[in-house]
Every structure is written in C-alpha cells, then in structure tokens.
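Every protein chain except one is present and positioned as in the full complex.
Every chain is named by a letter (A and B) in the order it is written, and numbering of its residues begins at 1.
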Amino acid sequence: MVRDVSFGQYFPGNSIIHKLDPRGKILMFIAYIVIIFCAFNYASLAITTAFIAFVLILTKIPFKFYLKSLKVIIFIVIFTSVLNLFYGAGEPLWQWWILKITWDGINRAVFVSVRITCLIIASSCLTFTTSPTELTDAIERLMKPLKAIHFPVHEVAMMMSLALRFIPTLLEETDKIMSAQKARGANTDSGNIIKRVKALVPILIPLFVSAFRRAYDIAMAMECRCYRGGAGRTRMKSIHMGARDTVSFIATALVIAGVIVCNIMIPAVV
Amino acid sequence: MAFISIKNLCFSYAEETDPQPHINAVDDVSLEISEGEFLAVIGHNGCGKSTLAKHLNAMLLPDSGKVYVDGDDTADEEKTWDIREKVGLVLQNPDNQLVASIVEEDVAFGPENLGVDPAEIRQRVDSALKAVDMYEYRMHAPDKLSGGQKQRVAIAGILAIRPKCIVLDEPTAMLDPSGRSEVMSTLLKLNKEKGITIVLITHYMDEAVLADRVVVMDSAKVLTEGTPGEVFSQVELLKKHRLDVPQAAELAHRLRGCGVKIDRIPLTREDCVKMLEEAMK
Partner (left out) sequence: MSCILELKNLGFTYGKDTPFEKRAVNNVNLKINKGEFIGIIGHTGSGKSTLVQMLNGLIRPTDGQVLLDGRNIWEEPKKIRNVRFRVGMVFQYPEYQLFEETVYRDIAFGAVNKGLTGDELDKAVRKAAEFAGVKESHLEKSPFDLSGGEKRRAAIAGVIAMDPDVLVLDEPTAGLDPMGREILLSQIVNYHKMRGNTVILVSHTMEDIARVADKIIVMNKSELVAFEETKSVFARGDMLSKIGLQVPQITNIMQDLKQKGFDVPDGVLTVDEALSVLTPMLKKEGA
C-alpha cells in the first residue's frame, strides 16, 4: 500500500544529527549532492560513501528504515546501472550480439549505482532526522533574502508544511474512496487506457471535494487559533547554530576538500 | 455582567440581495454565560447551535443584536484577536484542526501566532499536553492517533492559547464511544480543576446531562434552558421536538403516565435504580 513508504518520514530522536540546525543540514545536503556528482575516481567515491555511512550511523535510526527507503528506487538503480554497463566505450571484455561490456561500462555502472544510493541515503538522513516543521522553518529562513523581491516566503513555507501534514491524511482518504467505489462495482484495474482514465473520475472528484472541504475547515481552525500571517509570529523551537554545527560544517568541508584533492591527484575514471 | 452575554442575536447565511425568503439561522437569541460554568447546548442539526458557537469568538458577526465577550463587543474589529485569545473554538473534525506534523508543534501553533516568547511556549505546550493527558504522545504524528486522542490534542492546541473559555462545536460527533468519553472526562477536568468555562455544543444528551446548565435550541431559537434535571424532566416537550432524553428519565416519565407515583425524574442509572427501589417498597 502507498502508506507503507518510509521515504520522507520523520523519526523523532535525540542523536547529534537530530540536534543539528536544520538550515545547516539543508545546506550540507545540497553541498553533498554536488560533491557526489563531482567524485570522478574511486578514492573520491570512497570518501563520499564513507562520509554518508558515518552520518547514517550517527542518526541512530535502525538500518532497516534506510533499506525500506532504498527499496522504492532499487528498480531505477538497477535499470540505470545495467544501461550504463552496456554503453561503455573502449575495448570489450565480453560481447554478445549488440551487447558488450567494457571496463568503462563497469565503472559507469558502479558510479551511477553508488551515487544514487548515496543520494537517497543522504536525503533519508535529512528527512528522518528533521521534522517537517523544522524543515519548512529552515527553508523559510534560508529564503528570507527573497523577501526583498516580494516573494511570499512565509506563505510558501506555511503551504509546504500544511501539504506535508496532510499527505498521509489524503492518502488514507484515497484508500477509503477507492474501497467505497469498488464496493459499487467500479472497475479500476482492467480495460484499455481510456477506460482506466475514466475509472479515475469516481475517485478524483470525491477526493477534490473533500480536499476543498478540508481546506475550508483548516483555514477556520487556523483563524480560531489566532493565525494572521507571518508577521509577529515566534517559534517554539528557536533554531541557532552551535558548536556541533560548526563541527559538522568542518567535517563536510574536509570531505569536499578530500574529493577535490583526490580529483586533482588521481586521474578520473568516468 | 456575565463573561459572555448574547443579546437578541440574529444571523442569516443568505445574502441580503437573495430573492429567497429570509431565514435566520439564529433568531433573536439572548443568553448569558458566566465564568467557570459548564454549559451544554443541544438541538438538531440545523437548529442554529453551531452558528451560535461561531459567534462566541467572532468567527461570525451578528446581523443584528450584540455579543459581548468579557465586556468587548465582538463586532469591534480591533478586539477580534483579544476575543479569540479569550474564547477558543474546537471544531467537529479533529483531522482538520491539526496543522503540524508533530503533536507538540501543533499545540505550539496558537501561542506562536500570538508572538509568545519561545521559552514560555515550551512551558505552555507541556502543561497543555499534560492537562489533556497527551504529554507522552508529544512527539507522535497526528495521523497515527485515534480520533479521541486527536481531539484532545486539538483541545490542547486551544488550551496553549490560555483562553478563559473553550467552545466546542460537536467535538464528539465523529468519535467512537471510548473517544467520546475521553473527551468528556477531559472537558470536565478542565472545567473543575482549571476553572475554564466550557460551552459544549452537542446532540448527545448523555453528554449534556454532565453539564451545569443545558440550553435546548430548536428552529433557530432557544426552546428551554435550565439544569439538566429541569430540562430533561420535560420529557413531553423534548419528545415533541424529537430530541433524546436519557432512558432513565423516559422510563420514569412513562411510569408516571401509567399512574405510578413518582416524585422525581432521574437522569442516571444509579438514581433510577434507587427511585424504582423506593417505589417498590
């Protein structure tokens, strides 16, 4: 079922990674994505992989949840690595019909699969340890400079956090509506494409109607709780940079430096 | 003056230009609510009780008549936020009131909007969650809670604003029996221990029986009011308007109708058994 996906979920905890400033986490996450795709040889790849493995251990979240989030994309990883495996240049090591495997192909396949895996683990490390509110709060603060060009920073952040809050609720609702229509003999899983699209109507219309009704209710509930936009709001969890954030920045900087040094010293393989 | 005072309140959802006949959702209702009381408002769907509730914290403003909260006129726009700080409104669907993905962050939403100092928000959130017995769930996601738990978190979210009065618009309509009793015992506790004024809009008479005072609404007007004992002993009147009465009261009333001498109308199981015992001696 759709609801079982653990990707993007938050696991409350007390680890060092949980306690880091969410703004710092977002920035480091972005830096890390850049760096994985800048790792051009095995030494650099090893450094980036080791780094994320270290972070993963620090989160103290059971490994099985990371595996679950990987399960969703395992198909993409296999598909792209196989594709890369056969599209390498150079001397073939093995050949059959139009398929050939080269050292270049093997390298590409390894790099692609490791990069995607690291990417997913890194984003899981971020979302598992940062509550949606913290995340949107951090994005709101990071985007603050955009206010100068009249970008509605607070509103966008509020919309994001409401969306995150209501995704599980709407998924559950979709489930219920689907069951109800199936009980009336709706046929959702057979027929040609036009039939299938048509079969979505009895599910989508009630879903939209209910989403609008909810939106109206939520707006009223927020007003009842004295919500009047971003002006004058305070936050319970004030976020501020501390010693551990500095340490984390230094660690990330070292990894970046390491990758750059390796890239200069060792020839690229992909 | 009473804490909340409603004077000749009229309200209609129809636009004035609407050609349809003008029907008031609330029609000339006057009511006083004093500080610290537990008031239940019962009546059918569409009798105007929810419309009345939304007037108590300036979510709706009267077409005519006045609503005063702690001396302030709700129609005075400058007082709107003061009034909402004093009178919190809890709605029917608990799912649609929780705005954050973590329980404690949701409870913090109200005080955050008021610009309360972070350290104090923390304190308010903790004490509000403790008051509704949801402290141990503070790090949970709302969608993993039961209906009764969600509704208690919604109540905590209002409590954290530190209101004097909480108005609840059919808070138990979507809950199962255990959720309903959780919410009811929470409300009774808040009323008795913290002295918070409670206005409970409901159509369950077994909840209204627990209030200090009951107001019965029908067709946009107040039908009758009084203590639960006074209201539910008017079995005839309530039945005529197809409202429920406790089975104990109905039994006593009908026994009386059969010529059995019964001196009072009981509301609870215990009281009814006692009364029957006496009658049989």
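We adopt the following convention: a residue touches a chain if its C-beta (ideal position, glycine included) is under 8 Å from a C-beta of that chain, and two chains touch if they have at least 3 such contacts.
Computed from a prediction, not measured in an experiment: that's the story for all the values here.
K.L.:
Given that one chain is not shown, which residue among A:183, A:243 or A:264 touches it?
P.N.:
A:183
K.L.:
Quick one: say which of B:121, B:211 or B:243 touches the chain that got left out.
P.N.:
From the options B:121, B:211 or B:243, the contact with the absent chain belongs to B:243.
K.L.:
Would you write out the residues of subunit A that touch the absent chain, in ascending order?
P.N.:
On the side of subunit A, residues 4, 64, 173, 176-177, 179-187, 201-202, 205-206, 209-210 touch the unshown chain.
K.L.:
Tell me, which residues in subunit B touch the chain that this view leaves out?
P.N.:
Interface with the chain not displayed, on the subunit B side: 43-46, 146-147, 173-174, 176-179, 203, 205-206, 242-244, 246-248, 250-251, 254-255, 258-261, 269, 272-273, 276-277, 279-281.
Throughout what follows, only the chains that are shown with their structure count from here on.
K.L.:
Quick one: subunit A and subunit B, Cα centre-to-centre, how many Å?
P.N.:
So the centre of subunit A lies 43 Å away from the centre of subunit B.
K.L.:
Can you tell me which positions in subunit A touch subunit B when the two form their complex?
P.N.:
For subunit A paired with subunit B, touching residues are 10, 12, 131-133, 161-162, 164-165, 168-169, 172, 214, 217-218, 220-228, 232-238.
K.L.:
Help me check something: in the complex, which residues belonging to subunit B touch subunit A?
P.N.:
57, 59, 81, 84-85, 88-89, 91, 93, 95-102, 104-105, 108-118, 121-122, 125, 139, 141-143, 154, 157-158, 161
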